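Apart from one protein chain that is not included, each protein chain of the complex appears where it belongs.
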Amino acid sequence: MRVSRQARAIRQLLLPAARALPWRAPAAGAGLGLLILAVARIVDSDPAPWLAAVLLRCAILADAVGLAFLMDDPARHTTATVPTRRALRTAVRLALITPVTALWWTAALLLVPSQARPPAGALTLEAAAACVLALAAGAAAVRLTDALAPGPSVAAAFLFTAVVAPLLLPDRWALFVAPGDARWEAAHQRWAGVLVGAVLLWGMCLPEPVRRRPGALRVRSPSGTSDPSRTW
Amino acid sequence: MIPTVSASGLSLRYGRAQALDDVSLRLGQGVTGLLGPNGAGKTTLLRVLATAVPADRGAFAVLGHDPATPAGRQELRRRLGYLPQTPGFHPDFTAFEFVDYVAILKELTDRAARHREVRRVLDEVDLADVRGKRIKKLSGGMRQRVALAAALVGDPGFLVLDEPTVGLDPEQRMRFRELIAQAGEGRTVLLSTHQTEDVAMLCHRVLVMAGGRIRFDGTPAELTARAAGRVWISTERDPAAKAGWRTGTGTFRNVGSPPDGADLLEPTLEDGYLLTLDGAGAEVAA
């Protein structure tokens, strides 16, 4: 009976949740991604495979940066103590954004000329890993802080990681390899690892703990009038 | 009578600040006021009781449900209405849509019944006329009432209101007090405020917090009685007073230990509150 009640709640939640979703940032990110690919296609209709991979990766990055804003919720404090669990509320958001993102990704792949397109499966794995990582980072921000809109900080952190990772990762952990590189296969095994790690991180951030563990990470004090630090 | 809320030994610490220090309380039906200075731990106590944040130590139960297990917390939340200190909204929603959204999250899944309930609470907070208006177009007082409606929706048995009267004009405040008083009939309401008049006019019981502890627990009359014979008027600022302020007539109103022959005044709830805080301060310092 509980399960059916929740299923009904989810069904009825879809529409208002879709309206509550901060669509603008993910739309901007996805739009920029498509714009990059479209402009590149107009400028150079036969790009080198490495260039096509770079363009697709930048499109992924743009989309993932947009997804970092997905967990923003101005009504968060008001809905903090409702019986519908955070995991469920997040699942609804995910259910709303996943088909759109899948559609976007298909369009992105199709925008790359087929002769230059890197292996679609491998790039899809990269896209999935990046998007889930961005969402997991958003979930972590929700879990660890009381911020209503952690999006900008999450996006900055995600972007910083994305820019620094190719510079700092040693060769044996290389993730950003060009198509045709001998390390392609190994790199995508690592991408699968990133995806699994991101899913686990996300899973860890979904439940609302019933106990504070001593020494557990709390980034912000959520106290009332006396706390100016809440503002960031 | 079985209390709605019983808590024992609640403690919570943020870094080096002890926000709650071994708080125990029992709440029954009616409106209980929570007074205290900024940083006393009022919001933290309300957040703990509303299950927005778990305590470090201690336990509590609401209507027999223990939030220390996920299932217990779930049951508790089904019976809870919470108005946070800074309620947030989706500004593009209409008042009706927003309360309806919260109602869905409160598992009111029968559409027709839910819409009836949303209309009822919006009527109750006097927002029936503007329920089709977007929240971003509403005034501050109206938004506060939308948040109260969101707390009231689903007829919760336990209502936690964190400074609900902040930022309201006197008329709105009166209206709001009436609403809360209504809500307190047949329910348990815990209300934190800085306004001693709120407490004096609304509450059958008052708690005073300071430094994360409860310093007073009794009726408003008892709190007022604490100041009996300890409020006096003088022409100069009296160094013997624990607290004193210049009144509009140019004389000084003092609370503390009056000197012999002082011109004593009738105490108010605020005087009792100030004296309680002063004692608490001394206790903390000791």
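Letters are used for the chains, namely A and B, taken in the order the chains are written, and counting of residues starts over at 1 for each.
Methods note: a residue touches a chain if its C-beta (ideal position, glycine included) is under 8 Å from a C-beta of that chain, and two chains touch if they have at least 3 such contacts.
Operating definition for what follows: contacts and distances are computed from a predicted model.
Considering only "Heme exporter protein C", "Sulfite reductase", "ABC transporter permease" or "Glutamyl-tRNA(Gln) amidotransferase subunit A", the record for the omitted chain gives "ABC transporter permease", by its UniProt protein name. The chain not displayed here makes contact, within the full complex, with A. Of A:Cys58, A:Leu125, A:Ala192 or A:Val210, it is A:Cys58 that touches the chain left out of the display. Within the full complex, the residue among A:Ala107, A:Ala149 or A:Leu201 touching the omitted chain is A:Ala149. Counting the whole complex, the residues of chain A in touch with the unshown chain are 24-25, 28-29, 32, 36, 50-51, 54-55, 58, 61-62, 65-66, 68-69, 149, 151-152, 155-157, 159-160, 162-164, 167-168, 231.
By definition in this document, only the chains that are shown with their structure count from here on.
Residue ranges on chain B touching chain A, taken from their complex, read 12, 14-15, 17, 19, 38-39, 41-44, 47, 50-56, 67-70, 73-74, 77-78, 80, 82, 84-93, 97-98, 100-102, 104-107, 109, 111, 147, 150, 162-163. Of all the residues in chain A, the ones that touch chain B in their complex are 5-6, 8-9, 12-13, 16-17, 19-20, 73-85, 89, 148, 207, 209-212, 214, 218, 221-226.
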